[in-house]
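Apart from one protein chain that is not included, each protein chain of the complex appears where it belongs.
Chain IDs A and B follow the sequence of writing; residue 1 opens each chain.
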Amino acid sequence: MSCHSSVTHLHVSPVGQAERVPVHLLPCEIEHNGPAQVSQYFTATMKDHKGVKAVSFRGRGLKGQEICCPAGYTGLVLKDTNKPGSDQEDRIVRVSSVFDKLTYWNLDNPPTSDDTVVMAMDWPELAEAIHEPIDE
Amino acid sequence: MDLGPFEADNTVSCRLSSQIPDICRTEDCCLGIDEAGRGPVLGPMVYGICFCPVSKKQELKDLKVADSKTLTEEERERLFHNLDEAKSYVGWALHVLSPNTISTSMLQRTKYNLNALSHDTAIGLIQYALDSGVQLKEIYVDTVGPAEKYEEKLSQRFPGIEVTVRPKADSLFPVVSAASICAKVARDRVVKGWKFAEDLGDVDADYGSGYPNDPKTKAWLLKYLDPVFGYPQFVRFSWSTAQTLLDSKAVTVHWDDDEEDGEKAAKRLNNKSMLSFFSASAGSDDQSRQTHRFFTDRRLRGLSSL
């Protein structure tokens, strides 16, 4: 049984040209994949008070902050390029856009360093401590 | 009435006020409270206070202020002008609750209902008058919720001041009518000149009265429904009119505090745990090893597929 044999190719060639986009992590699940008037409704109404951002979405107050990708890391937005029903065995995803910081939003609560996504950003640095080769 | 401070940022609430007449700092005063725009699904709700020396009650009455609801917009503007003329002894202050404040307060995790919001706003305005040195002795309020309870709440909050909470106070006490006129004039002006914080280009201003049963308002709500964002902040999302339209015509959005009946919530939670159960154990016989808390604390987990 070799059900684990297929791979997904990551097309990185367009990273240089990839568009830099703002990314926002929202505290709700939106049952939608596709276009939205983010800059007209969301970005246009965002406020920033000493680094704490505020906005509302669907009548609910959100508070958020911007966090940077760890040093040496880049944010990539990957998109599936395979057409549905295509008979290609290996899947190909491409880098459709890039980012170096993201804004995450809490419902009502002001952002703190204890927010899980902020803590999750610890991972790359620790991963390097765990995985960097040991000198011989 | 300078609406500038509110118009500069209509996403939050704002207090607007007249000069405090000197005489109000030295003589015993009466104060009336009323609101405008409680019902509409569009625009702000405005709370108003108006105050004058008890000795000037008759003069205020002679200005022919009456319940704003029985007046046309032009009449209200004229009466507001009269009040402004009487600024040597009449003062006012307004608290404009932006529709965004109303939505986000009513929809926050710990729901803040409209009555509580109204009461707190009224209390805030009375406190503002006291802090400004107005010698308050009598307060007249149109009722919000049960009159007795509200009267008791205000009397306790402001000992030494005689509080009268009455249904239709705006037609019984000129000082309440005056407050009502100030509030209504402000709401009308704000709604008419609403500047959309959203980047929507030219927005059709023909939104009618803003009351849910007004066909113009209904048509406007249908026209300006965005499938993802719902509405601009001009709309009170917490109104059932808006909710119903969003439920049927916009993309569904789920929040972690959505109300579900117990059964559904339990199912969903089981769902989640069962899902992670299967993903964690995919291909593994070893159930005893737990993911280190470094990862679980950070909601990080390994993936077996993209």
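The rule is simple: a residue touches a chain if its C-beta (ideal position, glycine included) is under 8 Å from a C-beta of that chain, and two chains touch if they have at least 3 such contacts.
Criterion: contacts and distances are computed from a predicted model.
Not every chain of the complex appears here, and the one that does not is recorded in UniProt as "Ribonuclease H2 subunit B", selected from "Pescadillo homolog", "Multifunctional methyltransferase subunit TRM112-like protein", "GPI transamidase component GPI16" or "Ribonuclease H2 subunit B". Across the interface with the omitted chain, chain B contributes residues 107, 109, 228, 240, 243-244, 247, 251-261, 264-286, 288-306. Residues 1-13, 15, 19, 21-39, 42, 69-70, 72-80, 87, 89, 91, 93, 95-97, 102, 107, 109, 112, 114, 116-117, 120, 122-134, 136 are the ones on chain A that touch the missing chain.
We take it that only the chains that are shown with their structure count from here on.
Here the spacing of chain A and chain B, counted between their Cα centres, is 35 Å. Those residues of chain B lying in contact with chain A across their complex are 11, 100, 103-104, 107-109, 197-200, 226-230, 232-233, 236-238, 242, 246, 251-257, 294, 297-300, 306. By the touch rule above, chain A contacts chain B in their complex via residues 8, 27-32, 36-37, 39-42, 44-45, 47, 56-61, 93, 107-108, 116-117, 119-120, 122-123, 126.
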